[in-house]
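Pasting a structure below so you can have a look.
Note that one protein chain is taken out, while the other chains of the complex remain in position.
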Amino acid sequence: MNSKRRTFLKTAGGASTIAIAAAAGLIKPTEVLAVEWNKAAFDAKGVPDAMKAVGAAGAADSKDILIKAPDIAENGAVVPIEVTSKIAGTSAIMLMVEKNPSPLTANFDLSNGADGYVSTRIKMGQTSNVRAVVKAGGKSYTAVKEVKVTIGGCGG
Amino acid sequence: MKKLLTALLGTVLLFGAVAANATPEQDRKQLLDHYKNKFPNIKFEDYVYGALNFNADALAQYHSIMEFPPYDSQFDQGKKMWETPFKNGKRYADCFPDGGKNNAGNYPYFDENLGKVVTYEMAINSCRKANGEEEYAYNDMKTMGLLTAYSRSLSDGMKMNVRVEGPKAMAAFEKGKNFFYQRRGQLNFACSTCHVQQVGNILRTEYLSPALGHAVHWPEFRAGDKVTTLQIRYNQCIKNVRAVPFKPGGEEYNNLEYFHSYISNGLPMQTPVFRK
Partner (left out) sequence: MAQPMKIRATMEGDSANIKVLMNHAMETGQRKDAKTGQVIPAHFIQTVTAQMNGKTVLEAQWSQAVSKNPFLGFKVKGAKAGDKVNVSWVDNKGDKNSADATVA
């Protein structure tokens, strides 16, 4: 799931448009063009389709991907997830919630020294595996952790 | 007579405490002993975590979320409300000693002149009234909720320090205590049923929290973003037992809060906190 931004810049007219816009003060030199959003991958229903859409079909199970997530989510709308990838050359980490209507929840492309680590909070509609997919050295790896979600909701 | 009182109050645990001439300190110590005996491994200062003490997984999530809570910008809204001057140029900080720092733990207190319990929220409204502003409704979370979610944080770390001195204060304390132990509603539960007798057990998938440690961490952001004051929570609990709720800011809840806060004396305040 590489950003198409660099490709866009190289295509005919792309560079000059940026130059003109920059000269006109419309975008600052340090301003980044928005990352493209992979709609097909986010619309994919079910894990096999989502894995295919992100180019990770056939990803190998890996014990070098650590998923820190609760056993039972206190609140299915705010589930803290941390993924640490010990695989050398990790260039992307993806999070999928297998039983969510569209499993793909987030993709993180990492570069220029970013560690194989991300931490965020996600919504889970029901008890489900949380799946992490790691891209490193042109290959894909994956691991899962089950997170239970109860209805609950009145902690004091 | 004692047996009848005990039966009426619906709990067999309070042997001496239900006697009319037990002091608040005796009541508090009796509860402390009850919890200590039931849960020898929970440290006193950890009672602020309530039901999270019974579930390490839940406590870990709490700490993770509290590192950078989702209600952060609502907290900032409360800060802005606190710091914005009134129309007459004065500020909330002018109404409270030390600019509002380290005094939330002194509330509620019994005001001899007014002859009633005064809560922190009432003090906020007195400040507003004295400066020509309209009082906030005690059930309006957009005003009273957000403001106090910030302003009570100025007392973070302060130990709860509620005082009960003199016969009128004692009477109000007793009223609050009786409310706490009074069964009500279609489910016929008293506050004590869940928060004294059944602490640590599970009701409707939730661990029941001890009353010790309750009052120090309000308002809360429930579900991460719904600011809730203590008395609004009283409403929620009363409705949960299918009883008709009382008015936030009314005498019943003020007296209850008086008792409910006193029993957490010595525990550190922290506002606001995340709860599921």
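Labels A and B are assigned to the chains in the order they are written; within every chain, residues are numbered from 1.
By definition in this document, a residue touches a chain if its C-beta (ideal position, glycine included) is under 8 Å from a C-beta of that chain, and two chains touch if they have at least 3 such contacts.
All values derive from a computational prediction rather than experimental measurement.
Visitor: Which listed residue (A:47, A:69 or A:118) would be found touching the missing chain in the intact complex?
Guide: A:118
Visitor: For review purposes, identify every residue of chain A that touches the missing chain, sorted by number.
Guide: Touching the missing chain: residues 1, 3, 30, 32, 34-38, 42, 77-80, 82, 97, 100, 102, 104-115, 117-124.
Visitor: What is the set of chain B residues that contact the non-displayed chain in the whole complex?
Guide: 67-73, 76, 224-225
In the analysis below, only the chains that are shown with their structure count from here on.
Visitor: Can you compute the centre-to-centre distance for chain A and chain B, using the mean CA position of each chain? Integer Å is fine.
Guide: 41
Visitor: Considering the complex alone, what residue numbers of chain B touch chain A?
Guide: 50-52, 55, 57-58, 60-62, 64-65, 70, 195, 204-209, 214, 222-224, 233, 236, 240, 275-276
Visitor: Per the contact definition, I'd like the list of chain A residues that touch chain B in the complex.
Guide: For chain A paired with chain B, touching residues are 70-75, 77-80, 121, 150-156.
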